[in-house]
Every structure is written in structure tokens, then in C-alpha cells.
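Before any comments, here is the structure.
One chain of protein is taken out of this complex; the other chains stay put.
As written, the chains take the letters A, B and C, and residue 1 is the first residue of each chain.
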Amino acid sequence: MKPQDIEELRQLIEFLKAHQVAEFDLDRGDVKIRLKFQEAAHSSPGLADLARALGSVPTALGQAPSATASAAAASPTAVPAEDLDAGLHFVQSPMVGTFYASPSPGAASFVSSGDYVEKGQVICIIEAMKLMNEIESDTAGEIVRCLVTNGQPIEFGQRLFAIRPA
Amino acid sequence: MKPQDIEELRQLIEFLKAHQVAEFDLDRGDVKIRLKFQEAAHSSPGLADLARALGSVPTALGQAPSATASAAAASPTAVPAEDLDAGLHFVQSPMVGTFYASPSPGAASFVSSGDYVEKGQVICIIEAMKLMNEIESDTAGEIVRCLVTNGQPIEFGQRLFAIRPA
Amino acid sequence: MFRKVLVANRGEIALRVLNACREMGIRTVAVYSEADRNSLHVRFADEAICIGPPRLADSYLNVPAVISAAEIADVDAIHPGYGLLSENANFAEVCRASNIKFVGPPPEVTRLMGEKEKARQAMKRAKAPILPGSEGVISTIEDAEETAEKVGYPVILKAKAGGGGRGMRVVREREELPKLFHAAHAEAANAFGNGELYMEKYIEQPRHIEFQVLADEHGNVVTLFERECSIQRRHQKLIEESPSLQVTPKLREEMSHTLCRSMAEIGYQNAGTVEFLMDANHHLYFIEMNTRIQVEHPVTEAITGVDLVKAQLRIADGERLEEILPRKLEIRGHAIECRINAEHPRKFTPSAGQITAFHVPGGNGVRVDTAQYAEGVVPPYYDSLIAKLIVHGVDRAEAIAKMECALNQFIVRGVDTSIPLHQAIFQDEEFRAGKFDTGFMERFLAERTEA
Partner (left out) sequence: MFRKVLVANRGEIALRVLNACREMGIRTVAVYSEADRNSLHVRFADEAICIGPPRLADSYLNVPAVISAAEIADVDAIHPGYGLLSENANFAEVCRASNIKFVGPPPEVTRLMGEKEKARQAMKRAKAPILPGSEGVISTIEDAEETAEKVGYPVILKAKAGGGGRGMRVVREREELPKLFHAAHAEAANAFGNGELYMEKYIEQPRHIEFQVLADEHGNVVTLFERECSIQRRHQKLIEESPSLQVTPKLREEMSHTLCRSMAEIGYQNAGTVEFLMDANHHLYFIEMNTRIQVEHPVTEAITGVDLVKAQLRIADGERLEEILPRKLEIRGHAIECRINAEHPRKFTPSAGQITAFHVPGGNGVRVDTAQYAEGVVPPYYDSLIAKLIVHGVDRAEAIAKMECALNQFIVRGVDTSIPLHQAIFQDEEFRAGKFDTGFMERFLAERTEA
């Protein structure tokens, strides 16, 4: 490229930048121009707003006062990991159903906070369609918290236990 | 590649990088350029797209082949000032109507390209509702171009003359 | 049919008319002010002409600009929409002089019905029920007492020159009359430099009920039933519905006869709306006539299946009602409209600006008329109506349920809207029961403020 070409290019680029152009095509064949402006960084009108309004508040399981009320907070869409969660592993439910902490009513819980569990150890039951499904821990470590309560309805992917991997 | 080519390329690359250009094509065949700037911060898809789709292509006066066809290009929404326009003043129509370059059919035009006009000098007529409205220049200078043709329909704000102010 | 029509309006009604034209194969011309360059009515017209700067007087109300635009675009007809130039008889006259068909009644009729007292007298001559009152001005207390006896208390004294409530007094008993007469007279004289008063029957807690009429240019008239428009704030309608729960089939038929007769006598043409107040005994009293399409016309379209804007164009083109309308007009289901305004839902301050998100509800029985879109702009120069949400159900209960569902799915960001207000109204037990009058909004808002 000749210096004057570069100079012209420089002017063009500065001009485009000054006008927040993000993309620019030109084709002198029969004059085609295509311009794409930047989305304003701030006050981006954009539809991020709409996405937020429509999408990001899923009416998770039991938003209203009902038997299923407590699940929302623990749903996988909930606020991303707090600092407390750093380094923790979460066992997620592989199915929809009802959570039971112990093998039968009145029996002791499979695990409690502070317990050390092996990978593959049964840590709870999810009842689905009258079937009691034993859920195994997918990691070895210390149970830091149980995130759901006995008898609670559980959706797919919901976090059940926080484990600090060994 | 010759050393100076490489040097030029280096300069070009640095230059583009300095200007946050993310993509750049050039094709000197019949001049194609394509530029894409880095997306600001996080790429919000945004509805700029829709605004563009809906808004920025106004079907100006006579987009279809009709008596009013030529107005679109001169409409005030057209592409921002080309270099040629730098330093020029545009006389805009203060009303909707029909443009006449001369006081009566067959008579000489009020003004022609290259003429020097005074502020307040009559430079054309806009006919609206059978009334002949004399339009005066709002600046003194040299008529560089007449942007409309005799008998052409004119919308409010349409550019009529380009004048290089004295 | 017309070859090319100019729509002398903006916003949703401009788009409504443009679409009707397009569907009829008529070429469309939009006009716009500089503030509306990116509006949908501009985008979706075949041609668009900028007619002036944002101010109404300089653009949409600028008769020479509109007519010039019509001339350079070489149109056959102008549809004025509602508001703006739609009831301007002078404009209709200029159209006529310019050999452009004005889609509406002849200017003489617009002028007659546009002057309140003349319209009243014309309707009275045509034997339509008008609000009883004095024949013109009352000069003395004796006159006033005599008229009040005839009309029956309560009555209202109004300043002939007046408006805005000044020089206005409600008189509930004979004893109050002398004092209130003097007060009104003094106030009117003070406010308007003219103390003349006239008297009307005062309707307590009236309903606002209006009838849609269509008249062709061959002397035929039909009514397309009524609309209930009592939900209004400071005379601005917020919610309209059809049919009205308060109009019995018998009353509907009587009014239809009365209106067909009176409209024919007046020589009415094209679409029009005759507005009435209804008292507690379900008697109707004429108040005024709107000689144009109404904002709330879609509720009538929903229950009758008649496209009123197309009917207007066909009437203006000389067609007869019998060619335009189905053989038998009947009410099918129930329709309700909410006017979605860009304004604060409690303070009612207009909210102009950039729309950042716009999602309209859809589905069975839901209609949205709007010229707004995501990233559209609500300019500060014009009225605040940004959309009309109309639902149609088999009965009022279904229509209400549909409206609640639709309001919940109507999402606008960037400007305030009246959507939350409408949602609250639809929760109101009196509204749901249909027990309301034109005082509803005042009471409703007062209760909300307390709450």
C-alpha cells in the first residue's frame, strides 16, 4: 500500500470510529455500502432488557407459596456461586422427583454435614414414579451442606449437596 | 515480499490494532473494503438490528418508480456528508411542494452553478397549493450545485442548493 | 376504488389505515414530521413525505403542507385518522377545493356537529334524546328557577363562554339556586369576561356510552351497536368495551332506530360516533358527536366482524352500505380495549424517550394495534398512546381473563406505561362486576393513593 493509501485508510478508520461504526463494507462495483454500528456500551438500549425481563426470572418450581416453595433458591439458575462456594463440588439431581435423606421414614440420614463420603457412596434417595432411586456421590470428600430438605420436590439438575473434595 | 512491503504491512497491522479493528479485508480489484471493529466490552446482541431493520431505511418520497422518484437520495437522512460536501452550506426547503428553478416557464433560472448569491436573494420557487413561494438564499456564497431539478416534488427539509459560503 | 391515498396522521392509526389501504390494493402515502422519521407508518407506506418540523402546528396540523404533499404525491383521497385534522371542517373544505376526496363527512356536517349547541339542536330536531336544559342563555334567577323546575333537580349551570369547570355549579335543590346562580355568573364574568349561563340536567354518576354509526353517500345509515367508555380519567378514555352490560337489546334497537333517523336527517356520511350519558335509570342523553373514526373502533370490529376503516374508504368511494356490510349485523362475544399510554401509571406524567424492549402479547383473540417497536422512540411532541390492546372473548368474563393474561405478557422497557394501571383496574371488583360509571377512575385512584 502506498503511504497516501494508508493515510486515507487512517482517515476512514478515524471517521468510522468517531461514529461508533463496528463494521464497514464497501464495494465500488455499483456502490454497495454496509455499515454496522457498535452497540452503545452504556445505556445499550438493546434487548438485553427484554431478555432480562422475559428470560432470566424463570418461574422456577414453586415460586408461589405451595408445597414446592423452597426449591427456587436452590435451582441451578440461582445466583452464581458465592464466595462461600469456592472450591466446593455440587452433587446435582439426575432426575425430577422427591428427595429423601434416609432410606426409610424414621431411619437415620444417609449422610450429614461433616461426614466424609466416598465416590459411589449412596447419599440420598430421589423418588420418581414410586421408584426409590439411590443417588450416589460423584466425588469423594466432606459433605459441607445439604441444600435440600427431606420430602422436598427436586427438579433435574438441582443442587443437592455441597462437598469439599478430598 | 520486499522489505518495504513488510514494513508497510507492519505499520498497517499496528495501525489497525491501535484502532481496535478486529477484521479488515481489502481487494483492490474494483475497490472492496471490509472493516470490523472489536466489539465493545461484552457483546450484547442488542436490538440495534431491529432499529436498523425498521427505522433507518425510511421509504422516502417516491422509493418506487414514480413522479417523485428522485427525492430519496437527497433526503436529509442520506449518508453523512461526503468529503466533497466539506465546508458547504445547504439551502433546505422550508416547505413541501414543487421546485421551480425559474420565475416562469421558459424564463432563465434564478441561479446557476458558479453564480455568486447574496443572502436574501431569491434562488428558486416552491409551489405549494397553487402559491408560488419565492425561496431566498440564507447565506451569501457561490452556488456549487443545484441538487434538485425543475418541476421536482420536494419534501420539507430537502436540500435544494449547495453553496460555498463567501 | 381509490388508486392512492394519503394518510394524514401518525402512530398506530396511521399504520392501521395504511394496512387497510394495502389490503385493498390502494397505494399509500405517509406524511411525517422530522420527529417521526423512523416511525413504522413511514417505514411501511409505499411513499413517505416529510411535511415539517416536530411541532404539530408546523407539520401534522399544517394544512398547506398536508395538501401540498397530497398534490405532489398525486393522491385521490386523504384519510385523516382521528384527532389532528380529522374534525377540521376547513381542512375538509380545502380537500374538496383541491379535488381530493376527504374520507369523512362533508365539511358542512362536520361543522354542524362540531358546535355543541348546534349539534344539540340538530339532534333535538331529529328527535334524539338530548340532555334537557335551557334553550340558550338564562338571564335571570326567575328564568333559572322555571327551567330547573321543568328539567328537574339536580341541574348544572354552565358558562356559555366557558370550559374547564369554571363558571360551573351543580344545583341539587331549589333553595341553593339563587346563591349558586350568582356565584357561577360572577365566576364566569371574571374568568371569561362574559357571565352568561345556560342550564342542563345534571346526571349523577353517569355512564359514557356511545354508538357507532356508518352512513353511505346515498342516505343509508346503520348503527354497529354501542361501546361502553366509562373508564376514563379527566375525559381521557382508558378502557372501552362492547357491548355494554347496561344496554338491553330493546334499548339497543330503539337507539338504532333513533340514530338511523337522526343521522339521515342531518345528512351524515361516513363513520361517526354519537356519545351519550346514561343515567341510573338507563336513560340516554346525547352529549356530542365525533365525526371520524374513534380510537376504540377495534372493539366494534371484533364483535361485528366489520372492518370500519375499510368501510370508511368504500363509503368515501361511493359504495352503498348494502355492498359493504353483511346482510345481518349481530353481536358476537365481547371485546375490551386497553389504551397503552407512555405515561407514569400513578402520576400520569407523559414518558417520552427511547423504548429499549417491546414485546407484544399474541394468541387467540388478542389484537395489538401499534406503531411502536423495540428501539422505537416516543417523541415528546404528541399524545402518549403507544399501543392498543384488544381482546375478544365469547363473553365479558373470558375477555377479562384474556386481557389479564395479555397485559401480563405485554412488556415495554425504556418508558413508563399505563400497563400496571390497567392490571390494577382489572383486579378491581367493581370493574369486574361491570358496576362503574364515569366517576370510577377518580374513586379508584383515590383508594389507591390511600392504600
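One rule holds in what follows: a residue touches a chain if its C-beta (ideal position, glycine included) is under 8 Å from a C-beta of that chain, and two chains touch if they have at least 3 such contacts.
What you are looking at is a predicted structure, and each value in this text was computed from that prediction instead of being measured.
Q: Touch as defined at the start, partner being the missing chain; which of C:Phe2, C:Phe181, C:Phe211 or C:Tyr373 qualifies?
A: C:Tyr373
Q: Among the options C:Val170, C:Cys405 or C:Ala433, which residue touches the chain absent from this view?
A: The one listed residue touching the chain not shown is C:Cys405.
Q: Extract the touching residues of chain C with respect to the undisplayed chain.
A: These residues of chain C touch the chain that is not shown: 15-16, 19-20, 22-25, 40, 44, 298, 301, 305, 307, 309, 332-333, 357-360, 362-370, 373-374, 393-394, 398, 401-402, 404-405, 408-409.
Q: Spell out the interface residues on chain A facing the chain that's missing from view.
A: Residues 47-48, 50-51, 54-64, 66-68, 75-77, 95-98, 128-129, 131, 153-158 of chain A touch the chain absent from view.
Quick note on the criterion: only the chains that are shown with their structure count from here on.
Q: Using mean C-alpha positions as chain centres, tell me how far chain A is from chain C in Å, no decimals.
A: Here the centre of chain C sits 50 Å away from the centre of chain A.
Q: For chain B versus chain C, what separation do you get between their C-alpha means, in angstrom?
A: 42
Q: Enumerate the residues of chain C that touch no fewer than two other chains.
A: Counting only residues that touch two or more other chains, chain C contributes 356-357, 374-375.
Q: Give the residues of chain A touching no fewer than two other chains, as numbers and ranges.
A: 45-47, 50
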